[in-house]
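A single protein chain has been removed from this complex, and every other one stays in its place.
Chain lettering (A, B and C) follows the sequence in which the chains are written, and residue indices restart at 1 in each chain.
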Amino acid sequence: MDEKQLQDALATVFAADSALYQNRGFQRRIGYGVRPALVNIDLANAWTRPGNAFTCANCDAIIDAVNALLVPARRQKIPIIFTTTAYAVTEGPNSDMGMWGKKIPAEVLQEGSEAVQIDSRLNRRPDEHLIVKKRASAFHGTMLAGFLRAAEVDTVIVTGTTASACVRNTVEDAIAEGFRPIIPRETIGDRIAGAIEWNLFDIDAKFGDVEPLSNVVAYLEGLNGAPR
Amino acid sequence: MDEKQLQDALATVFAADSALYQNRGFQRRIGYGVRPALVNIDLANAWTRPGNAFTCANCDAIIDAVNALLVPARRQKIPIIFTTTAYAVTEGPNSDMGMWGKKIPAEVLQEGSEAVQIDSRLNRRPDEHLIVKKRASAFHGTMLAGFLRAAEVDTVIVTGTTASACVRNTVEDAIAEGFRPIIPRETIGDRIAGAIEWNLFDIDAKFGDVEPLSNVVAYLEGLNGAPR
Amino acid sequence: MDEKQLQDALATVFAADSALYQNRGFQRRIGYGVRPALVNIDLANAWTRPGNAFTCANCDAIIDAVNALLVPARRQKIPIIFTTTAYAVTEGPNSDMGMWGKKIPAEVLQEGSEAVQIDSRLNRRPDEHLIVKKRASAFHGTMLAGFLRAAEVDTVIVTGTTASACVRNTVEDAIAEGFRPIIPRETIGDRIAGAIEWNLFDIDAKFGDVEPLSNVVAYLEGLNGAPR
Partner (left out) sequence: MDEKQLQDALATVFAADSALYQNRGFQRRIGYGVRPALVNIDLANAWTRPGNAFTCANCDAIIDAVNALLVPARRQKIPIIFTTTAYAVTEGPNSDMGMWGKKIPAEVLQEGSEAVQIDSRLNRRPDEHLIVKKRASAFHGTMLAGFLRAAEVDTVIVTGTTASACVRNTVEDAIAEGFRPIIPRETIGDRIAGAIEWNLFDIDAKFGDVEPLSNVVAYLEGLNGAPR
């Protein structure tokens, strides 16, 4: 099965599934709020550059798409957060990989290494927070929920990698915590065929609005500063 | 595309994806621990019986499979938990649906209604906890993590519905919290074609071990009481 | 040492401590926000009526003070939440008391019993949420943070019992989660001499604003509905 055949097969399945969801009242639109934050998941070298166990496909285009969001986000001065996943101790009983190293090759994500630094093409600035997480979700075991709430954020725009783990789990937690998740389709990456498609399908049905990048850019450009 | 064609197409995709994952060091086995708990997700009437927006497919077989686990689990006296999803207030700004009612038809899950009661075919006993959750994960906004830790549980067997939301998110949180998630394949349900397959594929690659029911039954039968 | 002597001794200590705190930059005012919620901690019969291990002192006056808040809170239609602490299983390894029953007599707080019902003098209404918590903080293992964020709350007014456990821990979590905690002094109870004074002193120095009841009532009466 080549890429074209896979896409066709998934499109057929999703059409049938959407009919059921629409009939049942799923796939509603959560909509944009008035105070967004931009949360960029694991756009570090291990994911965005070739040669790592975590390397994803198509990352040049994803970096470009995220940069297209960063321009209006920075102009509007909304909170911008980057995450990476990294471990201080990758051997023995004191490892901060917890149980995750028993499922995935977490041991290559050594804290302090070049692999876990944010991709330099994104030009992270000093007031754009870097959250070093240990688990898939950017909310799990991090300051993120408390930070966003104190900043009076109501909408969380999620980009990055991967659709089948860290992005999806972050979106699930975002809506659970009471935020509106928005996922610009062109900014999401993964490493296996199909994973972007089926995970964004599930997300759009139940957890957040998957939107064209251009819509999210237009939304950010149109913000005129919610009163605090 | 009929069911057979869908299964064949997904099997082809998963074979290619598995080759990449194996090569990269994903799809490891987390393994069974010595003190399991059994967590049954949303096996309430809204999901297990016909006629509800949340009704899933194939629930008679799923109920049978869960009962096959409950027999040794009860004999071994491991902690058993059931969850349901229900809301006390389904209209207005004071609703406990939070943002979720903006994506899914949560308003049909009225607390106290027959729809949100655990399916009577499972014979829930008084010392088997019923957690009324508001979000997808059984861990989010509930006592579950604290309860399991105090009970010295190291392994969480997850059953129920749905693969594409509550089961998956519970498994993601279980491994994040430091437990070993085990998912008996025959006990998992959903309502759309493909969702069980691709979600269990993602789970098995990254978050927990998807196992044949017979293996999990044998594991429970073989427990001889971990020393506390 | 009688009550008068205790109060005098504590006043002397607090004066010296406040001088240090003021000099160091503690005891700042967090201030009121624009969208408050009212969270009433454990004003159930076990705490408010005589004869229980959890019975607190002076509860008639506390109930009156909370009712003085409920009048404007209900008129302004702000979210109102009551908590109680109750356990479904109070014996054996499956107990939901977790570790807490090893420190306090949690076993008397049986779920479903009259003891854990909210005091009828507060006339809890159906759309005022009842959270059954297992731990001290109203946020720990409950839906509270997600609910408040989805309701766009920025300020949490905390009342109830006890100053030295559930009220204090709820306030600590409220500010950690990004809310402004306000504690109306006359609405807070405890069962041992000194505990209200020293806990409110610590809270006011570091975690939330301890305010006269009249100020909080005036604040609620003056709300004119923050735009959503």
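Operating definition for what follows: a residue touches a chain if its C-beta (ideal position, glycine included) is under 8 Å from a C-beta of that chain, and two chains touch if they have at least 3 such contacts.
It should be emphasised that the depicted structure is a prediction, and the values quoted were computed from it without experimental measurement.
Student: Write down which of C:V34, C:I63, C:L130 or C:A193 is the residue touching the left-out chain.
Tutor: Among C:V34, C:I63, C:L130 or C:A193, only C:A193 touches the chain that is not shown.
Student: Which of A:R28, A:K103, A:K134 or A:R191 touches the chain that is not shown?
Tutor: A:K134
Student: Just to verify: which one of B:P36, B:P72, B:G98 or B:G146 makes contact with the chain not shown?
Tutor: In the full complex, the listed residue that touches the missing chain is B:G146.
Student: Since one chain isn't shown, list which residues of subunit C touch it in the complete complex.
Tutor: 1, 5-6, 9, 12-13, 16-17, 20-21, 24-31, 53-54, 98-100, 102-105, 108, 135-137, 140-141, 164-165, 169, 172-173, 175-176, 178-180, 191-195, 198-199, 202, 205-208
Student: Which subunit B residues would touch the chain omitted from the figure, given the whole complex?
Tutor: Looking at subunit B, the ones touching the missing chain are residues 145-152, 154, 176-179.
Student: Quickly run down the residues of subunit A that touch the omitted chain.
Tutor: Answer for subunit A: residues 77, 79-80, 88-89, 92-94, 96, 98-99, 126-130, 134-135, 140-147, 149-151, 228 touch the chain left out.
Simple rule for what comes next: only the chains that are shown with their structure count from here on.
Student: If you average the Cα atoms of subunit A and of subunit C to get two centres, how far apart are those centres in Å?
Tutor: Taking the average C-alpha coordinate of subunit A and of subunit C, the gap between them is 37 Å.
Student: So how far apart, in whole Å, are subunit A and subunit B when each is placed at the average of its C-alpha atoms?
Tutor: Taking the mean C-alpha position of each chain, the two centres sit 24 Å apart.
Student: Residues of subunit C that contact two or more other chains, please.
Tutor: Answer for subunit C, listing residues that touch two or more other chains: 145-147, 149-151.
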